[in-house]
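The complex is shown incomplete by one protein chain, all other protein chains being positioned as in the whole.
The first chain written gets the first letter, and so on, giving A and B; residue counts start at 1 in each chain.
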Amino acid sequence: MGLSGIIIILVFSVVGLLGPWFAPYQPMERQYDETGGLKRLNPPSSEHWLGTTLYGRDILSQVIVGTRSAFLVGLLTATFVAIIGLNVGLISGYYGGWVDNLLMRLTDIVGSVPILPFAIVALSVLTRNIWWIIGVMSILYWTTTARVIRSQVLSLRERPFVDAARLSGTNDLRLLYKHIAPNVLPQAFVHGAFAVSWAITTEASIAFLGFGDPYSISWGTIIYDVFTSMVMYRAWWWFLPPGICIMLVVMSFYFVGRAYEEVADPRLRGL
Amino acid sequence: MGGARMISVRREPVPSGVKPILTVRNVVKRYQARTDIGALLSMRQADLVTAVDGVSFELREGEVLGLVGESGSGKTTLGRLLVRLEVPDKGEVYLDERSLAELQGAELKKLYRHVQMIFQDPYESLNPRFTSLEMLMDPVKVQQLAPKAERVEWIERALERAGLAPARDYLHKYPHELSGGQRQRLAIARALVMEPRVLVADEPVSMLDVSIKAGVLNLLKSFAEDDGMTIVYISHDLSTVKYLCHRIAIMFRGRFVEVGPSTDVIDRPQHPYAQALKAAVPRAVPGNSRERVRSSDSAAARLPVLGGCRYRTQCPEAMEHCAQEDPTLRKTGDHRFVACHLY
Partner (left out) sequence: MATPLLQVIDLRAGYRSDIGFVRAVDGVSLEVPEGGSLGLVGESGCGKSSVVKSIIKVFPKSFRIESGQIEFRGTDLVPLDYEQMRHWRGKEISLIPQSAMNALNPVYTVGYQVAEVILEHERVSRGQAMNRVRQLFEWVGIDPDRTGQYPHQFSGGMRQRVNIALALALEPALVIADEPTTALDVVVQDQIFGKMREMQDRTGASMLLVTHDISLVSENCDTMAVMYAGQIVEYSDVRGVLARPFHPYTLGLKNAFPSVDRSRNEALISIPKAPPSLLHPPEGCRFAPRCPFATDRCVQEAPVSIEVERGHFVSCHHVGDIDRMREAAEKAETWAARE
C-alpha cells in the first residue's frame, strides 16, 4: 500500500517539477484553430489530450501546472503544521504545569475554529493569494499533531532513559530536543503526510468556493472555473482530470502516512 | 573480565575512613498518590504517600551498601534522592558536606561527575534512537570530558571496563541489537564515562537471566574492590545483596528497620520483617523444608497503619507497646541497629 503511494507521488512530483517544460501549451493561452476560431470546449483530441476549457485553454497543460501548485501547497503546509505541532507538543508535554495548560487551551481554541469559514473571512480581509492560503491552513491544522505528540512525550518523559540523560548534566532544552524529540519524529512525519492530503483537499475547497488565488493555477481553481462556467455536465473532460488528480495524490500521501505509521509503531504490525 | 581500567587522574585523594562521602539526614519524600480528580482538587494530606519517612545514614568511600525492601518500601525513591533526581521534602542529602538540594546550574552539572545511577530495566534505560557511541558521546560532550580527538577513545575505555570488548564492535549498535546483559553493561558504561565516585544501582540484575546476573554482579564487585567505588545497591533479592554488599539496610514502608554488616544481618536477622524476608527466600536444596513465613497474609494486614510500629499488623511478635510507640533505630550490637521494641 505504501509502495503504491510512493510510486504515485513520485510520478506526480516528476510531472510537477518537469512538467511545465513539457506542457504542450501555455496553460493560460487561448488556443485557436486553423480557421481562427477559439477552440472552446473541445473534447479530448490528439492535439489536446484532455480537451480545452470554455475559454479555449488546454486542460492538460493546466493540470500539469496545477501539479506544481498542489505539491507546493501540500508540502509547505505540512511542514509548517509539523513544525508547529511538534514544538507545541514537545514543550507542552515536557514542561507540564501552567505551560502545558496554556498551550493546551490554545490548542483547544485553535482546534475549534472551522477552517472554511475562517479561510473565507481571512482571505476576504487579506488578499486571495496562495501564500496566505498556505498560512491560513497552517495556522489551524497543527492541533491534532500537537496533541498526539504531547501524549507521546508525556509517556516518554517517565522512561528511565530520560532520567539517565539527566544524569549527564544536560539541561532541559537539550534533553527535550536531542533525546526525546527523535523518538516522536516518526509520529510527526506521519501527521505531516496526512497534512499534505488535507491541505490539498482544503485548498481545492477554498478555491472551489471562489477564494482561491486568481493568479495561480491549481486543481482547485480549475474546478472552480468549471463550476462557475456552468458547463459541468457538458464538459466532463474539464473537471474530471483535476478531480482525479486530487484524489490520487491525496490518497497516495495517506497511504504513505499509514505505511510509515506501521513501521514507526511496531505494535501495529500484528506480530 | 579485566579490561582497561579507567584513569582517575581527576580524583582528589579523599582520606578514607574519616569523613563519610555521603550523608543522609532525616530525609522525607512524599508523593501525591495517583488517584482521581477528587484527590487532585482537594490535595488532602491523606492522599499523600510518604515514600521515604525519615531515613538517616552515612556512607564511607569504597563501601557497598545494600538497600533491601519490597516494592513500596521506598528504596527506589531513596536511591533517586541520592542522585538528586528528586529533592527531599524534609531533611538533607550531603555529598562531601555539600547539600545536594542547594546545587544549581553549573554546580549541579558537576555533581554528576561524582554520582551516577543505573536502572532496573536495561532496555528502558537506553534511548532506542541512539547507537552506543551516540549515547555515550552525549555526556562526554555535555561535560567536556575529553578533547575532541580523544573522545572516542574515552568512550571505548568505558565500554571495555564495563565488559563490552572489543569496544569497536559495540559502538554502532542500537539497543535492540543487544542482549539484556549487554544493554545493562552499556548502561553501566554510560555511568562509567563520568568516572563517578558513587554509583547507585537500582535493581540492576533483577531483569537479567540467571546465567548473566553473576557477570554484572561481579563487574560491580570489581568496581568496589579494584577501583574503590562507593556503591549503593538497591534490591529486593537478599541473595545478591549478600554477595555484593558490606553493609545492608532493610527498609519497610519508608523507614530503615534493620541496619548492619550484610553477613550478620542476613545470617542472623533480628527484626521480624528481616526474619520474614529471609524465611521467604526459596532455596534450591533438595529435600528442603524450611520454616514458612509466619507473617500475616490477610488483606487487612496490608492496609496503611495508623500509629505505632508500621509492621505491627503483619508481625507475629506484635505486643501492645507496638501500637503505641513507633520504634526508632537502636543499637543492638557492633554496627547493628534495629527498629523494634523487642530489643
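The rule we apply is simple: a residue touches a chain if its C-beta (ideal position, glycine included) is under 8 Å from a C-beta of that chain, and two chains touch if they have at least 3 such contacts.
Because the structure is predicted, anything quoted here is derived from the model rather than measured.
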Omitted-chain contact residue, chosen from B:A149, B:V210 or B:L306: B:V210
Absent-chain contact - pick from B:R60, B:K173 or B:K242: B:K242
Those residues of chain B which, in the complete complex, touch the missing chain: 1, 70-72, 179-181, 209-215, 217-218, 236-240, 242-243, 262-263, 266, 276-288, 290, 292-293, 295, 297-300
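The rule is short, and it goes like this: only the chains that are shown with their structure count from here on.
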Distance between chain centroids, defined by C-alpha means - chain A, chain B (Å): 52
Chain A - residues contacting chain B, complex: 159-161, 163-170, 174, 178-179, 182-183
In the complex, chain B residues that touch chain A: 80, 83, 85, 108-112, 116-117, 119-121, 124-130, 138-139, 142-143, 187, 190-191, 194
